[in-house]
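Here the complex is missing a single protein chain, while all its other protein chains stay put.
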Amino acid sequence: MALEREKSLMKGLRQLIFPLAAVLAAFVAGSFLVLAVGDSPLATYQLLIGSAFTWPDGIGYTLFYATPLIFTGLAVAVAFRCGLLNIGAEGQLYIASFATAWVGITFAGLPAILLVPLCCLAAVLAGGVWGGIPGVLKARFGAHEVITTIMMNFIAIALASYFTQYHYKPPGDAILETVPIGEGGHIARLGRFVPGLPERIPLNLSFLLALATCVLVYLFLWRTRWGYEIRATGASPAAAQYGGIATGRQIVLAMALSGALAGMVGINEVLGYRYRYYDSFSSGYGFTGIAVALLGRNHPVGVILASLLFGALLRGGLFVDIFTEHVSKDLVMVLQGIIILFVAAEAMFRDRFRGPFGRRIKGV
Amino acid sequence: MLELREITKRFGDVLANDRVSFAVAPGTIHALVGENGAGKSTAMRIAYGFYSADSGDVVVDGAVRRFASPQDAIALGIGMVHQHFMLVEPMTVAENIVLGIEPGNALQLDVAGAVSRIRALSAEFGLAIDPTARIEDLSVGQQQRVELLKALYRQARILILDEPTAVLSPQAVRDLFAILRRMREQGKTIVIVTHKLSEVLEISDEVTVMRDGKVVGNRRTAETSAAELARLMVGRDVLLRVVKPEGHPGKPVLAVRGLSSGALGTKDRERRLDGVSFEVRAGEIVGIAGIEGNGQTELIEALAGLAEPAAVTGTIELEGRDVEGLSARARRAGGIAHVPEDRHRRGLLLDFDLAENSILGADDRPPVAVGPWHLWLNREAIRRRTEKILKAFDVRPPDPDLPARSLSGGNQQKLILGRELEESPKLLLVAQPTRGVDIGGIEFIHRRLVEMRDAGCAVLLVSSELEEVTALSDRLLVMREGRIVGEVDPARATPEEIGLLMTGGNAAA
Partner (left out) sequence: MSNILIVSLLFSAIRLTTPMLLAALGGLYSERSGVINIALEGLMLAGAFTAATITHYTGNPWVGLAAAILAGALVALVHGVACIQFKADQVVSGTAINILFLGIPALLSGAFFESTGATPQLPKGQLIPMAPIVLAFALVPVTWYVLYRTPFGLRLRAVGENPEAADTAGVDVSRVRYLAVMLSGALAAIGGAYLSIGQSSLFARNMSAGRGFIALAALIFGKWRPVQTMLACLLFGFAEALSIQMQGVSQIPVQFIQLIPYVLTIVVLAGFIGHSRAPRALGLPYQKKR
């Protein structure tokens, strides 16, 4: 028994080594860029990472920024497990956030016990539908999900922005945002429960929801038949079909689920933070989700760890913006790109020559 | 002309070639024979520079040569026709032939010059190939001739053909042999790798026999016999002695009538089903013999529910119930189990562990799936099931947490067979059950198939190993060009008779 535990611990540690190496390598590569624009990499990285560890602001904000990343990371990971790359989490979270706000505005009078679940449902459904469409297009017509999800991003952002501008904007407001949702739709900030954490920090119950969702996703993928069938489809469509699995249905299910998870960002954003839909609020959460999922090896535990890292970087990026001479918070985006590149090239170092996509690719 | 001296080659723990030596005389057709896995292809790939030997020498024209790549072998006039053709299908014959040694300059490909040279070559050797045709429009036999042209165009003097008849129709085999004889007349030297003795006797001048990575004999073809060669190949008088009691067939389990599958979108007319009808009864093994690519794969996939539904016509009845419109899952639930011919692509999730592989095909119902909508996987039941299969089928190592990829071919196949039999099927579809499986594993698998039959299961067995189907089957059907062309009693029919049916009459018998 003890030996068993030790074995799985060693396995877990081994899983960590490569992602850590990829992060380290990305930081080294990024430091050349920092040098090139004329700043000190050491000072920059100190700002970038160091600012995450102060209490309460550093830790509070890091967890706050990590919350949407957990959702999008899970979203990308679930699709990955089915052999799909969902680059559409960004659009899915926009459409879902708008839907959340719309329900919160339309049913503003409802009490919290009704309005909160209703808003959450709206987030999940809207995201699910938006993710499910590319799933259907892929399963039914073979249209590659990477291109369709990207196009769906543009469409989602434009739609949300249109409805905000023409139908839900407070009159005279210069900012592109909707009117606020009903009070009943607000969910509590963690500051209310945690001593020493002020309520001005927007870290809210969604963070706990995100952690709980990780557990659910884990159970779904590894303990249920549907999860098994999704993973089998991703690992080998031919073998899955042989086993009687309707692979097309798994693709739709995985994409819808992925979209629903991305849509849950709306809960954090609308119900826990701004209490309204705010145009172009996302700082690329959907895209960062790709880095989170890959770095986290498409596993919920890895997604949490990677989200904390990128949450810290997003927070630190703001300080880099302000306190360095030249470097901007875009450095975080660059680091993400490099990390994805390194993780993608990992195949070479492991003993197999197959990416997360076991399937043959049609098109693209 | 071409000589291997003491060639040794290891792949991991497997000693593929163990001090292999033999010489090929100029202007002869030399056959290299042996069972699957005897090391024939490895030896030839070393001669062609595709692999490098761990030790030993390749000697061409009396001098020891070092090949860094096939290019070096080609430069010395060695050409190889691979078992799986190395052709680019959407491109033309001429484009395929000049690829890599393009005539003309960097800015202009001299297609016209190539075409006329190829025409001349084709005429010289009686190949009858149009250089402007697209590969994908050609039959398998014609594609093989393009491969020959490719070698001839590169001025090959020594041609190595790896299992050239495995995918050919009888007519195409006849044509190929005529071409090979003509090449010999023109002074070419030919090495043909095969495990079919009838072909060896028909075409070759000399024979080298390999077994377990070693050369076990050299003979002049005129001075040997099929019996002697068979003895050399297997190292004992008889390869397969399946202990098989008298069968007691019951009522029909599978009834197939007029099953046809138009291969949608492919131009290869040799791979489809054409009005196949037969029955398999409970407690009998019906074997399907035939040269690979004559519709066997399509038949099994159509029966298992894996074919494109629109492409299949005819009726498939399982115990009197029409299952033709059912999905693969519904057919499994109805009692059809399937050991697929390609275990890496179809049969296993290579990166999943053995436990997860043991539930493939059974994951949607109790005891594996429990609770509402059968949503939850019962881990305890899965573990029990896996351990039972691993033990009963002697899968080594019996660790449910290992990825399937890490098992040897024989153990992978035992895992699949165990998984499929776990469901107590009424009908078992088995395709190429012992391909790439070690001798011990083969005997084990054969025993299990007979046991299943005796337990009342209907077994449909497809194998391109004639000896295997003959030994196991109670009734033997022969398939050719998508049709069932005959039924024989496997206990009485001679290999010659069956071969005659497989090859469509007067070819290599």
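Miscellaneous remarks
A and B label the chains in the order they appear, each numbered from 1.
Going forward, a contact is a pair of C-beta atoms (placed from the backbone, for glycine too) under 8 Å apart; a residue touches a chain by one contact, two chains touch by 3 or more.
Not measured: the values here are computed from a predicted model.
Among A:A21, A:A108, A:V129 or A:I147, only A:I147 touches the chain that is left out of the view.
Only one of the listed residues, A:A21, A:V129 or A:L159, touches the absent chain: A:L159.
Within the complete assembly, residues 33, 37-39, 85, 87, 137, 140-144, 146-148, 150-152, 154-155, 158-159, 161-162, 165-166, 284, 287, 290-291, 294, 326-328, 330-338, 340-341, 343-348, 353, 355-357, 360-364 of chain A touch the chain that is not shown. Against the chain not displayed here, chain B makes contact via residues 50-52, 70-71, 74, 80, 82, 85-91, 95-96, 98-102, 104, 106-109, 111, 150.
Everything below uses one rule, namely that only the chains that are shown with their structure count from here on.
Averaged C-alpha coordinates put the centre of chain A at 47 Å from the centre of chain B. Per the touch definition, chain A reaches chain B in the complex via residues 223-226, 228-229, 231-232, 235-236, 238-246, 352.
Against chain A, in their complex, chain B makes its touches with residues 304-306, 327-333, 338, 340, 345-352, 356, 359-361, 363-364, 368-369, 374-377, 379, 405.
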